[in-house]
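Here is the structure we will look at, set down as structure tokens.
Apart from one protein chain that is not included, each protein chain of the complex appears where it belongs.
The block that comes next holds chain A.
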Amino acid sequence: MYAQMVKSTGTMKTREEMDERERAFQDRIDAGEKIEPQDWMPEGYRKTLIRQIGQHAHSEIVGQLPEGNWITRAPTLERKAILLAKVQDEAGHGLYLYCAAETLGVSRDEMTEKLHDGKMKYSSIFNYPTLTWADIGAVGWLVDGAAIMNQVALQRTSYGPYSRAMVRICKEESFHQRQGYSIMMKMASGTPEQKRMAQDALDRLWYPSLMMFGPSDKDSVHSAQSMAWKIKVSTNDELRQKFVDQTVPQAEYLGLTVPDENLKWNEEKGGYDFSEPDWQEFHDVLAGNGPCNADRMAARRTAWEDGAWYRDGLVAHANKRAAQRMAAE
């Protein structure tokens, strides 16, 4: 659950092109210091972080929908409780992340509005449907697994509040991943129908999970500045490779087949060779043409619009009480 294709603001400057403050800022980053909200920072750094953290937060919020799709249909009370706890955690992650973004001078409401207007994005993965119960297992195993790869790296990101949010989030995400894998274990060792659901979930979610890391480094136009600022600490391809290397043995253990004919262990590089996802599909999904984009955004907008009276009611009550207190004093 995180950010992809985050546009970085500002062109890369050489050391000579930087002014004194920019040089001092870069020196702090290079020395591994954390940047805190009250510190001076280049405008591009601030804007890029707002985009990245905001997108990450939105992903947590929209990510409630595909999992919420199965809460009412979870097959045991224990699985239902675990899924509820997980979705509650995701909403909590959204809250920490919005708070981290707010330290950069943008409000949660502004970010929400931009999401609803299509001016901010969320991870492409949540535009895919959860069609069977095995998808809830696969989301935990693959999607949270991919998110953890990225988020573990981001614990070292240069912006203090974001880095600290990641430390906390990573602990919960790794629990989610284990729960997802536990569903997959049951499904893969279950009845023929359950095995079919498990394989089908892997078939459908494998490539969308690889897409979560964003385009290949050679096509990733925004990476260089974000890497220099340590907003991003690993490249897309590095993280994708790590994910594949970790996940393939897990699929083998489950007795499931990764849907890639080119998947092969490469002794020389000490990792797997694998097929790239269909990047045209990735761009189509980002452009709004994924299987669930319209439904996801409609659900979020409806929740917000239908809830306006509730939010207004609370504000009005708070104002009344404040006025009463003033009058009493």
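One rule holds for everything that comes next: contacts are C-beta pairs under 8 Å (C-beta built on N, C-alpha and C of every residue); 3 or more make two chains touch, one makes a residue touch a chain; residues count from 1.
Keep in mind that, in the parts below, contacts and distances are computed from a predicted model.
Mind telling me which option in "Phenylacetate-CoA oxygenase subunit PaaI", "Succinate dehydrogenase hydrophobic membrane anchor subunit", "Sarcosine oxidase subunit alpha/sarcosine oxidase subunit delta" or "TRAP transporter large permease protein" is what UniProt lists for the chain we can't see?
"Phenylacetate-CoA oxygenase subunit PaaI"
Among A:Gly94, A:Gly145, A:Pro277 or A:Gly290, which one is in touch with the chain left out?
Touches the omitted chain: A:Gly94.
With the missing chain put back, one of A:Val6, A:Ile35 or A:Ile61 would touch it. Which one?
In the complete complex, the chain left out is touched by residue A:Ile61.
From the list A:Arg73, A:Arg156, A:Arg178 or A:Lys264, pick the residue that touches the absent chain.
With A:Arg73, A:Arg156, A:Arg178 or A:Lys264 as choices, the missing chain is touched by A:Arg73.
In the whole complex, what residues of chain A lie against the chain that is missing from view?
Per the touch rule, chain A residues meeting the hidden chain are 61, 64-65, 67-68, 71-81, 84-85, 87-88, 91-92, 94-95, 98, 108, 133, 183, 186, 190-191, 193-194, 299, 302-304, 306-318, 320.
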